[in-house]
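The complex appears here minus one protein chain, its other protein chains still in place.
We just call them A and B in the order they show up, numbering each chain from 1.
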Amino acid sequence: MSTLSPTITDFNTGQGGRGSRPPTSFGGGDDGQGSTGPNYGERLRRARLGLAVAITPIVMLFVSFTSAYIVRKGLPTLDETTGNYVRDWLSVNMPWTLLLVNTVILLFSSVTMELARRQITRQAALAPVRSIPGVSVGEERSFPWLNLTTVLGLTFLVGQWLAWKELENRGFYVATSTSSSFVYLLTGMHAIHLIGGIVALMYAAIISWLHRPVEARRIVVDVSAWYWHFMAILWIYIFALLGFAR
Amino acid sequence: MGLALLAVIWLITLASTYFFIAKTWWFPAGLSTAAAGIDHQFTVTFIAMGVVFVAAQLALGYLVWKYRDRGAASSPVEYSHGNIKLEVLWTTLTAILFVGLNLMGSPIWAAERFRPAKADALPVEVTGMQFAWYFRYPGADGKYGRTDPKLMDPSSGNEAAIGLDTADPAAKDDVVTGTMLIPENREVDLTLRAVDVIHSFFVPNMRFKQDAVPGLAIHMHFTPTQIGDYEIACAELCGLGHYKMHGMVKVVSQADFDKWLAEREAAKQ
Partner (left out) sequence: MATTAPIHAHAAPQGFIRKYIFSLDHKIIGIQYYFLALTSVFVGMFLSLLMRIHLIWPAANLPLIGEIKPETYLSLLTMHGTIMVFFVLTTAPQGGFGNYFLPIQIGAPDMAFPVLNMLSFWTTFLGFVVIIAAFFVSGGAPLHGWTGYTPLSALPSAGPGEQLGADLWVISIAIFCLASLMGALNFITTTLDLRAKGMTLMRMPLTVWSWFITAILGLLAFGVLLSAGILLLLDRNLGTSFYVPLVVVNGQIMGHKGGSPLLWQHLFWFFGHPEVYIAILPGMGVASQILSTFARKPIFGYKAMVYAIMAIGLLGFMVWGHHMFMSGMSPYSAFAFSLMTMSIGVPSAIKTFNWLGTLYKARIRFYTPMLFAIGFVSLFVSGGLSGPFLAQPVLDIPLHDTYFVVGHFHLIMGVAAIFGIFAATYYWFPKMFGRMMHEGMGKLHFWITLVGTYAIFMPMHYLGLAGHPRRYSQLTEVGYLHNLIPLQTFMTYAAFVTIAVQFVFLFNLFWSMFKGPKASDNPWESTTLEWTTATPPPHDNFGGHTPVVNHGPYEYSVPGAPRDFVMQTDPATTRAH
């Protein structure tokens, strides 16, 4: 077997001998950063794409739980003694009022989250203006929508914990029946994912305190906001599922 | 190197094919009414896949030899991005072959599994547990008596192993054994149960296999066509004793079966 011919290095025209061109200037789709700073517009778009991709497996997780729930609910089980199939689905006595209050809190937190997102979007848009020496745009103090959202999120979690306590009072523990297991499973998994969202909000608060560039912080808040809205929609879905498929 | 590849690929292909055709290791005799259909479908699939297997491997070996780089002596490479007509052709043919095979086998599947057991089938309950099979005959009343998990005691075997509630009148004539005795040429209506984990009731000679799942009572049937003793092997991993969870199906004449059952019933009085 002959050895391979050496790579021809002088064939390609163009600079660098590799057939490529130097990068063009940052065109289109950014926030007009010019060629010196990082391209935040592109980074935002990429982060949002990443979030959309990340939400997909979370949806699959809950689709999986839902399918298990629906099928199990309709499935008769074998009575070991007689060999006959019987329906044994036990409806859970849910604390609907408490859960409704929690739902309102979470929906309200979505409103505050959206206000926070828009607030920082405006601030990020004004950042280049602010950086011009001598220019002031006022409004240095602004309402802490982000932190309010965090507080509301924590309140929701406390409320969920209270709902669990109430379920226990009514005799429905995790392993009491398959139906009660699903209630704890669905609400618990949602809560875990919400905690992830709260961690993201806390991270956003920390980097604000550390005075990171507002454009970078805007990306964090933006992505967290969309995730937060998804958590709210997911909760509505779980609430409806537990309500209608009782 | 091309020649070596051709030789080795062809040799492996022909050697493996030889053992398949020679049936050196093969299915055991199929002695149930379902066997003929299943074996026939296997043969058709086997021939079809066998032809494809040999053709593809021989082609691969041939191509890597024929189109080896021979330096200046090589023919020019055919610069081609493909051929739509060919793609359509072989896609269609493959689809027809695969789907066709499937549709051919479907009536056999339907005949075995879409219908319940015949009205005059012999009911037998098969219960799997770590690591033994038990068989229950409902007796003259045709009803399986009550079983209770609380009464289960595997160490005592038979009735106690499946937790038969001897207080239940319907249970009084139930016969429980560790060996499955059934009459030839009569359909058995099996109810498959499992006590602890999933087991699988596999009788190669009957071309029969069905998982026994806890929490389910699965109805299945087969009809043995020849007198003899046939081994049962558990075919779903069930724990450390999975390899020794086997049993026996004894197919006897209807007369012998009736005699045996009567003896067992009498012994219960």
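Here, contacts are C-beta pairs under 8 Å (C-beta built on N, C-alpha and C of every residue); 3 or more make two chains touch, one makes a residue touch a chain.
A quick note: this is a predicted structure, and the numbers were derived from the prediction, not measured.
A.B. asks: Quick one: jot down which shown chains the absent chain touches.
C.D. replies: Checking the complete complex, the chain left out touches A, B.
A.B. asks: If the hidden chain were put back, which of B:Ser106, B:Thr179 or B:Gln226 would touch it?
C.D. replies: Only one of B:Ser106, B:Thr179 or B:Gln226 touches the chain omitted from view, namely B:Ser106.
A.B. asks: Which of A:Val101, A:Leu126 or A:Met189 touches the chain that is not shown?
C.D. replies: From the options A:Val101, A:Leu126 or A:Met189, the contact with the absent chain belongs to A:Met189.
A.B. asks: Tell me which residue among B:Ala170, B:Ala233 or B:Leu261 touches the hidden chain in the full complex.
C.D. replies: B:Ala233
A.B. asks: Applying the definition given at the start, please give the residues of subunit A touching the unseen chain.
C.D. replies: 1, 4-8, 11-16, 18-24, 26-27, 38-39, 42-43, 45-46, 49-50, 53-54, 56-61, 63-65, 68, 71-72, 75, 77-78, 80, 88, 174-175, 177-178, 181, 185, 189
A.B. asks: For subunit B, enumerate the residues touching the unshown chain of the complex.
C.D. replies: 1-2, 5, 8-9, 12, 16, 19-20, 24-28, 37-38, 41-42, 45-46, 48-49, 52-53, 56-57, 59-60, 63-64, 67-69, 74-83, 86-87, 90-91, 94-95, 98-99, 101-102, 105-106, 108-110, 112-114, 129-130, 149-150, 152-155, 163, 195-198, 200, 202, 204, 207-211, 213-216, 218, 231, 233-244, 246
Note that only the chains that are shown with their structure count from here on.
A.B. asks: Distance-wise, how many Å sit between the C-alpha centres of subunit A and subunit B, to the nearest whole number?
C.D. replies: Each chain reduced to its C-alpha mean, subunit A and subunit B end up 48 Å apart.
A.B. asks: Please output the residues of subunit A touching subunit B within their complex, sorted ascending.
C.D. replies: Touch residues, subunit A against subunit B: 1-2, 77-78, 80-83, 85.
A.B. asks: In the complex formed with subunit A, which residues of subunit B make contact?
C.D. replies: Interface residues on the subunit B side: 1, 71, 144, 146-149, 165, 191, 193, 215-217.
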